[in-house]
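Removed: one protein chain of the complex. Kept in place: all other protein chains.
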């Protein structure tokens, strides 16, 4: 689309007014599902694994030790789902929510890293991957 | 609206074709946010209190005893939010989901009734009220 | 609770160690479902009415004019549900998400105010009320 625009404005006899008209017809590429797909996928995977981890934690022998993990899993699942929703809607607020999402994922990933169950390991990996995707999506170098 | 229809079709000289036309102009009242408001409110209250109860359970001294309560709270919150969503969208599938919602609320309410903490008592009440609203909405006498 | 603490530490003969013990017994009031109830209720009402408004917009004769309203309704419903979830979980991230929620509600409420349908009027009211509650909850004077 940009190529078509550049080709047109290089034509002889183009004047100021036509240039501006062409420029505003050049639809700015809007971000959405396809552009943010890897971040959406990371959020949705993280949300599902957090739900799985929370339920699995309640079934451990020492549930008390997992209390903080359950709490963070629940918060992380909630924010990840809504971040994915806003990104797939191409919302201009998607980056704001991904900034918060990165912080929750980071905390949840760190808590999960303290435990040695299989579900906590999986969850730590998913949370860290999601935090990284969210930071990349919001333009923060990781 | 039905009264207006019945009045018109009782007029002398009405024929078959006019009758059918009038019948199809009679717009069937579509159910949605306003018609299902009390059930939507019950679902949203139940979802919020289930989230609150699950987190509060993780902070009890004997978390192990609350394990099943946390699990059911999480499931109940998930189904209640989506039942409220489909009802507020006026979805023809709203009754199907409210039937499942009633069952989860019933189970969650019974589990919560076994515990004597304030949050479980509140949750038991919200779950039972929601189960009842869902059954009424789906036409099942309670 | 703070009063009880202050009363105790003013007793004669209190020493350094007892003071510290008393201080740490003073449980800081954690915010959650009950403290944020009016904001949670505003978010959930707003989410439901946004869903209702979006669907109602698609059934208007001039859907094209409602396009932006549908888009904002969808985004607003998504953020409002997740803000309510994090608040009812007593999440330390609740205020961050309520700050974004206030912005989306504000925009959605302004867009809805441009239309004269009953559902847009209701939605404008619910959005503005929710934006105000979110700003109050995050400590921003409105």
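Note that the chains take the letters A, B and C in the order they are written out, and that residue 1 is the start of every chain.
Here is the rule we go by: a contact is a pair of C-beta atoms (placed from the backbone, for glycine too) under 8 Å apart; a residue touches a chain by one contact, two chains touch by 3 or more.
Please read these numbers as outputs of a predicted model, since none were measured by experiment.
Engineer: Taking the entire complex into account, which one of C:38, C:58 or C:118 touches the absent chain?
Structural biologist: The missing chain is touched by C:58.
Engineer: Touching the absent chain in the whole complex: find that residue among B:35, B:60, B:103 or B:125.
Structural biologist: Looking across B:35, B:60, B:103 or B:125, the contact with the absent chain belongs to B:103.
Engineer: May I ask you to list the residues on chain A that touch the chain which is not drawn?
Structural biologist: 32-34, 40, 44, 47-49, 51-52, 54-56, 77, 81, 84-85, 88-90
Engineer: List the residues of chain C that touch the chain left out of this view.
Structural biologist: 51, 54-55, 58-59, 63-64, 66-68, 70-71, 74
Engineer: Which residue numbers on chain B touch the omitted chain?
Structural biologist: Residues touching the hidden chain, for chain B, are 71, 74-75, 78-79, 81-82, 85-86, 89, 91, 93, 96-97, 100, 103-104.
The rule is simple: only the chains that are shown with their structure count from here on.
Engineer: Of the chains shown, whose Cα mean is nearest the mean of all protein Cα atoms?
Structural biologist: Closest to the centre of all protein C-alpha atoms: chain C.
Engineer: Rounded to a whole Å, what is the gap between the Cα centroids of chain B and chain C?
Structural biologist: Averaging C-alpha atoms per chain gives centres 23 Å apart.
Engineer: Rounded to a whole Å, what is the gap between the Cα centroids of chain A and chain B?
Structural biologist: From the centre of chain A to the centre of chain B is 32 Å.
Engineer: Which positions in chain B are in touch with at least two other chains?
Structural biologist: Within chain B, residues 51, 54-55 contact more than one other chain.
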